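Inspection log for the structure reproduced underneath, given as structure tokens.
Shown here: the complex without one of its protein chains, the others still in place.
Residue numbering begins at 1 within each chain, and the chains themselves are lettered A, B and C in the order written.
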Amino acid sequence: MEPIIEIKNLTHIYSPNTPFEQRALDSVNLTIYQGETLGIIGRTGSGKSTLIQHLNGLVRPTSGQILFEGQDIWSSKELTHTIRFQVGLVFQYPEYQLFEETVYKDIAFGPRNMKLDEGEIDRRVRRAAAFAGLRDEVLSRSPFELSGGQKRRVAIAGVIAMEPKVLILDEPTAGLDPAGAASILANIETYRQANHATVILVSHSMEDVARLADRLVVVSQGTLPYVGTPREVFSHGEALESMGLAVPAMNRVFSRVRAMGVDIDPAVYTVEQAKAAILDALRKK
Amino acid sequence: MTTKTAAQRGTAVSVKSLAITAICLVLVYVFTAVVNIRLPFAPNGGLIHLGNVPLFVAAILFGKRTGMIAGGIGMALFDLLSGWTLWAPFTLVIVGCMGFVVGAVTEKKKSFPFYLLALLLACAIKIGGYYLAEAVIYQNWVVPLTSIPGNLIQVGAAAIITLVVIEPLRLAACHTILRK
Amino acid sequence: HRLDPRAKIIFTVVYIVAIFLCKALVSYGLALVVLLLLIAISRVQPKVFLKGMKPVIFIVICTALLNLFYTSGTVLWSFGILKITEEGIWKAGFMVLRILMLIACTLLLTYTTSPILLTDGLERLLRPLKKVRFPVHELSMMMSIALRFIPTLIQETDKIISAQKARGADFDSGNLMQKAKALIPILIPLFLSSFRRAEELAIAMECRCYHGDEGRTSLRQLTMHGRDWGFVVFSVLLCAAIVVLRCFGL
């Protein structure tokens, strides 16, 4: 797989040389690949927000480099500006950033900042709305009339409309009901497949990241103690607990089953995997 | 839907308008203290604060009382907390007047000419007010002239931004807070 | 520091009046000595005061120069239209001293009293005004809510700016009109989310039985101790002394 973003020795210090000096990230190295879904897990305040805001050039590294497709994103002014369109970042509770009179205009804000022509803007707005699960008649309405879930979709569409190669979402399902959350996650997956995009998903739900991510990154106190497949990362159950994280429910259940003397591999993270493992074990019996 | 309760009990201010005024006050403070724009032409480094924008917006959307309190106290609070303590009482009165006048002028008619009139009056109050205030502080009628250009740019830029923002904001607010 | 905020507020007001009443060397000297003494007791670093004076330095110099050149009296030195008089020097000196003292004494109040205590103190001092239907309690409630929400809204502003930057918003180029337009994506969400906060806050306050100040009690009780009264008496005496000195033209 091709690397798309490389983080090299990234350190970020807030308010340096003051009594409030705080090392948010400490010599972080990470490579993110083209087309993968990367899950980021970590407690509030672990440094993960600082990390993702480095990826699209919102925050400047205190030291270290961020390479996008091999180029340092801070090497030229133009690159720093255009990187925001290549790496789309959807903040937590993005519905609070809506401001236009209509949904259409709001989604068009990003593409318009890219100085695209009207025809292209129109194409992108409609495409993004479809990806985000918004129906056409919504486009002419005011975003402020919509329900919370719909607003969230408009905000996500606003970033998707820039057609970023890397789409970062910070807690995209926070506060939504289970059906709404599942549908938004499915929409994001559709976008990833259609555009061969990289998706970076910050989530508190171990079950969600276990199901969706190819690789997981754990952020704790400004460092990345574990990076790897869900299987590799969740094998450090106790260490994760000490960082205020957990393992997925199925993993907990299977570990208990194993502790009860049943010979079964506890490395199971989703309901589907669990079901398959049980049926498999029964067949072997 | 909830504010009736306080009104029924005869409180001077309903809880909701109290909260809104308080938050507008914070906005005035925050915009004065942190939200700055860099101007192409630059007298003192070219940074001007936008504290007058929330003041105007509060007065236009929520009326003279909110405009007066939020503006006057918000900006006086800034003076108080950032070393312009001596100016605070004057700011309280001058900016309070600005908020009151803007709110009073736009109370009945919400349209561009009225906004413009209100904002021009506010500019006049600001410049005249601070001229008099500094004349008292410095006991001199010439020195305060030096701060007129700065005040003019400050309040003028805020007026322009308010005129650009106010209609979209009012429409958006109609869907949320102004609905009730 | 530990004085009742009311005493400190009264002192500051009385002191400002006193400074304006000062006329000559002796009274200025007296006021200055009192101020320096208080600064010393307050243990606020002098550096802090110097920093607080910085923004007005330019104006102070202007005032001084104007007074220096435009006061009539015994001419000491002249060059064309510029002339320096003996009275001018005195007046300029007093002017600078007065402005600096005014600023220093107000700074002293700000630096030794937390905004919360100041609000409380003001509420209690202004309480008699309630009789003329002046909404003292409401104003102080607003102040305390405001102090609570300042950091929250600063964070919120930063967040909205970042979010719009992530969508390619550009705040740094263009003329004034373009810059004003560029602020729309920040101002509208920020105002709306603030108004929503206000609504939610009002509901939360009502849920906690807030209904104005009728029958309301308070956890924090301010009591004027002996030394607080002493301080008030002291400031009144200072003012009186200066008035007396003024009568004697000192």
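Keep in mind that, in the parts below, a contact is a pair of C-beta atoms (placed from the backbone, for glycine too) under 8 Å apart; a residue touches a chain by one contact, two chains touch by 3 or more.
We take it that contacts and distances are computed from a predicted model.
Q: Considering the UniProt annotation of the chain absent from this complex, which name among "Energy-coupling factor transporter ATPase", "Glutathione import ATP-binding protein GsiA", "Probable glycine dehydrogenase (decarboxylating) subunit 1" or "Cytochrome c oxidase subunit III" applies?
A: So, among "Energy-coupling factor transporter ATPase", "Glutathione import ATP-binding protein GsiA", "Probable glycine dehydrogenase (decarboxylating) subunit 1" or "Cytochrome c oxidase subunit III", the name matching the hidden chain's UniProt entry is "Energy-coupling factor transporter ATPase".
Q: Of the residues C:Pro46, C:Pro128, C:Pro151 or C:Gly230, which one touches the chain left out of the display?
A: C:Pro151
Q: Using the touch rule from the top, list residues of subunit A that touch the missing partner.
A: Interface residues of subunit A facing the absent chain: 43-45, 147-149, 174-180, 182, 204, 207, 244-246, 248-250, 252-254, 256-257, 260-262, 264, 271, 274-275, 278-279, 281-282, 285.
Q: State which residues belonging to subunit C touch the missing partner chain.
A: These residues of subunit C touch the chain that is not shown: 116, 144-145, 147-148, 151-152, 155, 197, 200-201, 203-211, 215-221.
The rule is simple: only the chains that are shown with their structure count from here on.
Q: Graph of touching chains, which shape: line, ring, star, complete, other?
A: complete
Q: If you average the C-alpha positions per chain, which one ends up nearest the average over all of them?
A: B
Q: I'd like to verify one number: the distance from the centre of subunit A to the centre of subunit B, where each centre is the average of its C-alpha atoms, in whole angstrom.
A: Taking the mean C-alpha position of each chain, the two centres sit 40 Å apart.
Q: Residues of subunit B that contact two or more other chains, please.
A: Residues 168, 172, 176 of subunit B touch two or more partner chains.
Q: Using the touch rule from the top of the page, what residues of subunit A touch 2 or more other chains?
A: In subunit A, residues 99, 144 touch at least two other chains, as defined above.
Q: Inside the complex, what are the residues of subunit C that reach subunit A?
A: It comes out as residues 159-160, 162-170, 184-185, 188-189, 192-193.
Q: Quick one: which bits of subunit A touch subunit C in the complex? Just the residue numbers, please.
A: 53, 56, 58, 81, 84-85, 88-89, 91, 94, 96-99, 109-110, 113-114, 144, 158-159, 162
Q: Touching residues of subunit C toward subunit B in the complex: what are they?
A: Residue list for subunit C touching subunit B: 51-52, 55, 59, 62-63, 66-67, 70, 95, 98-99, 102-103, 106-107, 109-110, 115, 118, 133, 135, 138-139, 141-143, 145-146, 149-150, 153-154, 157, 171-172, 175-177, 179-181, 183-184, 187-188, 190-192, 194-199, 201-203, 205-206, 210-212, 214.
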